Every structure is written in C-alpha cells, then in structure tokens.
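Here is the structure we will look at, set down as structure tokens.
Of the protein chains in this complex, one is absent; all others appear in place.
The letters A and B name the chains in turn, as written, and every chain counts its residues from 1.
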Amino acid sequence: MMERRIEGKNLGAQALVAIGRVAVSLFVPIVAFVILWAGFVFLRDSNASQGIIALVAIIWGVGGVAMLFWVADWVVNRLPVMAAKKLQPFVFVGPALVILAWYLFLPTMRSLYLSFFDAQSKTFVGLANYVFAFTDSKMLESFVNNLLWIILGTGGAVGFGLVIALLADRSRFEKVFKSLIFMPMAISFVGAGVIWRFVYAYKPAGEDQIGLLNALVSLFGKDPQAWFTLRPWNNIFLIVILIWLQTGYAMVIISAALKGVPDSIIEAGRIDGAGEMRIIRSIIVPYIFSTLVTVSTTIIIISLKIFDIVFTMTNGNYGTEVIASMQYKQMFRFYHYGRGSAIAIVLVIAVIPVMWYNLRQFGKREGF
Amino acid sequence: MARANVKKSNWTIIVNLVLLVLVIIWSIPILGLFISSVRPQDNVLTTGWWTVFGEHGELTFDNYRQVLGGRGYTFVDSAGNTVRASGDNLSQAFLNSFTVTIPSVIIPILIASAAAFAFAWMIFPGRKFFFTTVVALLVVPLQIALIPILRDYQGLGLTGSYLGIWLAHTGFGLPLGIYLLYNYISTIPRDVFESAFLDGARPMIVFSRLVLPLSVPAIASLAIFQFLWVWNDLLVALVFLGGTADVAVLTQRLATMVGSRGQDWHLLTAGAFVAMVVPLAVFFGLQRYFVEGLMAGSVKG
Partner (left out) sequence: MRKLILVALIILLILPAAFAAGQKGTAEASAKTVTVFGAFVDEEARRFEEAIKPFEERTGIDVIYEGSKDFETLISVRVEGGNPPDIAGLPQPGLMVNFASQGKLVPMWSSLIATIDKNYAPVWKSLGSYDGTPYGVFHRVNAKSFVWYPKKAWATAGYQVPTTWNELTALMDKMVANGHTPWAVGIESGGATGWVGTDWIEDIMLRTAGPDVYDKWVSNEIPFNAPEVKQAFDVLGKIWLNPKYVYGGTNTILTTSFGDAQRPMFDNPPKAWMHRQGNFITGFFPENIQANLTDEVGVFPLPAINDEFGIPVLGGGDQFVVFNDRPEVRQFMEFLATWESGESWAKAGGALFPYLNQDLDAYPNEIERSLAEALVNAKVFRFDASDLMPAQVGAGSFWTGIVDWVTGKPLDTMLNEVQRSWPK
C-alpha cells in the first residue's frame, strides 16, 4: 500500500487524496473502537450467565489487544516510508514499554524516592534507610543467606534440570518422566507448603512421626530432629524446596532448546568417534549455552526474590531470613515504607551483575 | 520423542534408571500430599501418611466433598434455631479463575512476543537501554507496585474490573515473557528473515507468518508458566479484583476454606489437588509443543 506513489497533477486533487487517506486512516481505528466499545457495553450491562459473559470478556480482551496491534501497524504503514521505518519497531515494543513503564518502572522510581523518607513517607531522612539495609543484623544475615540461595538454588535447579532434560531426551519414557518432574510447578504455594511440612515435621522421640524425614531417621534408630532449627543446615532444607519447585521450569526450557540442536552436528560428532559424554560436553552444551544463561538468570532472580518459602516455613527465624521477606515485613507488617522501599531498591542493585552479563550477550546481536 | 539413534546398550538402562530414581524422589512429596488428601482429619494430624499402607488404612473422600461442594457450617439463625448449612460450591470460583486467567496469559504473550521480536531483530534507538531495563524489572518485587497501581486504577475506575486485573497480570508477567521469548526468537537463524526482509515484507507479516509459528515451543512453555503464575496467584487478584464471592478466584476460595487459622490440613491437601487439576491439564495439552519440539525441526539448518 505504501509503495503506491501518488503523482498529483494539481494541488486540489492531491489535497483531496490526502483528505481521503486521513478519512480512511480514521475510519479503520474508529470501526475498531466501536467494536471494542460494543463488547464493553455488553460486558457491563449484560445479565447473561457468567459463562457467556466470561466468554465474551475473553474474546473481547484478547481480540482487543490483537486488534490494537493490527490497527497500529496499519496506521504506521500509511505514513511516509522513512517515518514508517522509524516508527515500525515501536509498534512492536511500544505496548510492552508503555505497560512496563506503568506497572513496574514508575513504581520502582517511586520506591527509589520513598526510600529517602521515613516510615510514613513524610520526612526526608537521607540515606538512613539504606544504612539500615546494610547494617541491620537481620539484613546482613539475609545477604549471606540469599547468596547461598542463589548458588545452591540456581545450581541445583539448573543442574538437575539439565541432567533430566538430557537424560529424558534419550529415554523412551520421556513424557512420563518430564510430567512427573514438572508436577511440583503446578501446585499452588499453599499446597507446596503443606507437602513440605509433611516432610520436615517434628514430633518428640517416641511419638509417631508425621514427617517423612524424621520417620526415616527414627527407622535407623536415631533421634528425630527439628530440622528448621538446625543452623546452618536449615537454609539448605529450605533451598531443597526451591530446587524441587524450579527444576521443572529449568527442564522445560532446556528441553525445548535441546530439541533445537540440529541432528546433523550430533551425527557429525558421532562419526568423528566422540562418546556420548563428549558430545554433550562439547557439542550440545555450547549449542544451548544462551538458553542456560537465560534459565540461570531467571532462577537467580527467583532466588533473590525468594519469599513465601521462608516466610511460611520459618518466618526467618533460626538464621534463615532473606532479603525479600525483610522487604515484605517492613512494608506490609511494620508499615515502614521507607525501609521497605530501600530494601526493594537494594534488590534491584543486587541484580546489576546479572544485568551486565546479559547486556554483554545482548550487545553481540545485530538486527535488521 | 527420544532420539532413535542412541546406542542400544547399557546406556539406555542407566539413563532410565537414573531418571526413575530422580522421578521417585520428586514424586514422593506429591504422593504424600495426595494420600493425605484422602485420609480422615485425625489421622492426618497424628500419623504419617505412609502408615496408610499399614495400620491406618482408612480412606475417605469427605475432604474432597467438602472442598468441592462447600464446607458445612453451623450457625444460629435470627429465629434462634441452630442451622447446619453448606457453603457455596466451587463452580463460580472456577469460572472466575478462567475469566481472569485466559486473557492474562494470552495478552502478555502477544505483547511480549512482539517486543521480543523487535529486541531480537530490529534496530531502534534505546534498544540496549530498554532491554537492560526489562532484565532489571525481573527482580522488582511486585508488592511495591500494588499501591501506586491501585491509586491509578481508582482514578481510572479500573478497580474491580476484569480489564484491570488482566492488565496487571500483563504488566507483572511481561519482563519474564519478553526475556524468555527474546532468548528463543534470537536463536532463529538469520537467513530465515533475510530473504523475507529483502523481499520487502512488512515486519508485521514477518512476525505473524514466520516468527509466531516458529516460536511455538517457546510460546507454549511461556504460556504454561504464565498460566501457573496467574492461576495460583492470590495477592494480585485480592488487591485489584477484590475478594467478595461474586469475583473470588479459586485460590481465594481455597485460602478461606482452610479454617480461620489455616490448620485444616486435610482440606488444604484436597484443595491443593483440586486447584492442580487445571494447570496439569494445560500442561498435558501444551506438552506436545514443547516436548516434541514440533516446529523446531523446521528451523534446524
């Protein structure tokens, strides 16, 4: 459409064409809008059964977004070529950037601002909240623990995920194995909390143990242990829960990448006489390296943000406190918005090395 | 499926054996949860779930009956009679959960895949800055966004509307979505696009005809994660949608069902399984896309 050049003979005709174009440019969005509006009015006023309303709502919501993309693209393509080319990428990233700015970026900036104020955000306190964040004994404990979470949690989940994905790729029962490893992810956190209570529960010696671990310990004639109170191992008992939950995530992503490794280069390796371990080490792992970076990045971030496991299992007692749980407590239990915001900013600062590494990877890319 | 050309040797046996051990370890807690969900309350509290295979073999579906059909209540009505009534069943909550979840999965995937495509294959000012910001936003705890967003919603009148919660889940899910899809879309070989772009195809066409179909495995995995996150979310729904019976989602209903102080483990376990059914169905439904790597084959050189 854009390619069509208008060879206007006189100004009047040109103007007429331009007006026509504007009219068409306006007409399409207006039609789009009317359709969206009609859907909305129906949703608002209808007395139809919830099932129908839900269905219309779903079509309206999803279709609306698709339509927005389409209309935006359509409008941009009616612009002069140079402008269209400049604006084109923003048709694609624009909606994401707008939403991210609204939902996450601006709130983060607000937190940065609030982090220099007191509990009720009234008085400027300078860096006092950051002094708290970096000197409070519970915070210092959290930094050490979060490091442990990042190393063991990420290492465990990515390691098991990779091993399972590699092995399952070579098994006839791939689907069954993968589904079972994935299962923990499907359980709500409330459910997962109960499950692990049944693993770590403690009853005094001589009682029926309802915790699996203590039942095993008793079976071997040892005294049952209150696992969550055993420093520093209790951190590891908690990290095990994260690994159990997140391995399925790592496995699914890594698995998808493994399927993308071309058979031809594996065959080539075989022909060169490489063993299975060798093929994995020097062909497959390098091939899926960027995926491993992605998975590790997300699990590092999950470990950094870890909150529910600690909050519900130990409430940070017995030396298990973590940063995100401190943040939550300051913000929603102690109503200290200054400290809560400062700790949130500390989390963002903590992720800078990960950002830097990802940016280095990203910088190598070229676009069109 | 499995690669056919693995040597038929001890390898296969070892592979399956190792997997079996891992899978058993992974499944034991879930087995415990499931068994606990069909045991009477007193047994759950006093004996280990594995004793079901021994001296405490009683099983009951009463927990599920209470979770699905509504819990029994006793109260005294205004006439002074003691009444036993049962609460509402879960059908409304299921419906609400679906209404919240489906658009909250599809909308962010649409937006994220478009953005990921631009990050991976288009040149525009601020590209590096925006991408780094997306990675940084991954770590922002969504709790800090609740209050400012709720204020905006109050101004816009979006509080309590489905549109509001879809957008909220879109906002909170976008960083991971863009990041994961970027990783995948950027690995699509360059020559796939080269000819299309040289032929002067519009990016929207390249995106919808090439990128989206080629990214099905990644989109499927992202869909399942976003689905799980939204389906199991409690806080975002409570803040932006509210918790009254007409809009309460499944997790909210289950959370209030487990007793005022959360000690009814027998109902918690049954509730956890009820809530798990749909995500698992979605997983199995989407599994073929990412387990078999259906489309990946066409990308391979």
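Couple of notes before you dig in:
Everything that follows uses one rule, which is that a contact is a pair of C-beta atoms (placed from the backbone, for glycine too) under 8 Å apart; a residue touches a chain by one contact, two chains touch by 3 or more.
These numbers were taken from a predicted model, which means no experiment stands behind them.
Which of A:13, A:26 or A:59 touches the hidden chain is settled by the complete complex: it is A:26. For the options B:146, B:249, B:272 or B:286, the residue in contact with the chain missing from this view is B:146.
Only one residue from A:12, A:204 or A:273 touches the chain missing from this view: A:204.
For chain A, the residues touching the chain absent from view are 22, 25-26, 29, 32-33, 36-37, 40-41, 44, 64, 68, 71-72, 75-76, 78-79, 83, 119-120, 201-204, 207, 226, 228-229, 311-318, 329, 332-336.
Within the entire complex, the positions of chain B that touch the omitted partner chain are 41-42, 45-46, 71, 73-78, 80, 82, 85, 87, 146-151, 153-154, 156-161, 163-164, 234-235, 238-239, 242-244, 252, 255-263.
Keep in mind that, in the parts below, only the chains that are shown with their structure count from here on.
Chain centres here are Cα means. That of chain A falls 12 Å from that of chain B. Chain A meets chain B in the complex at residues 43, 50-51, 53-54, 57-58, 61-62, 65-66, 69-70, 73, 77, 86, 88-93, 95-97, 99-100, 102-108, 110-111, 160, 163-164, 167-192, 194-199, 208-212, 215, 244, 247, 249, 252-253, 255-260, 262-264, 267, 270, 276, 290-291, 294, 297-298, 301, 304-305, 307, 324, 327-328, 331-332, 340-341, 344, 347-348, 350-352, 354-355, 358-359, 362-363, 365, 367-368.
Of all the residues in chain B, the ones that touch chain A in their complex are 1-3, 5-7, 11-12, 15-16, 18-20, 22-23, 26-30, 32-33, 36, 45-51, 92, 95, 98-99, 102-103, 106-107, 110-112, 114-115, 117-124, 127-128, 130-145, 148-149, 152, 162-163, 166-168, 170-172, 174-176, 178-180, 183-184, 186-187, 193, 197, 202-204, 207, 217-218, 221, 224-225, 228, 231-232, 251, 254-255, 258, 265, 268-269, 271-273, 275-276, 279-280, 283-284, 287, 290-293, 296-297, 299-301.
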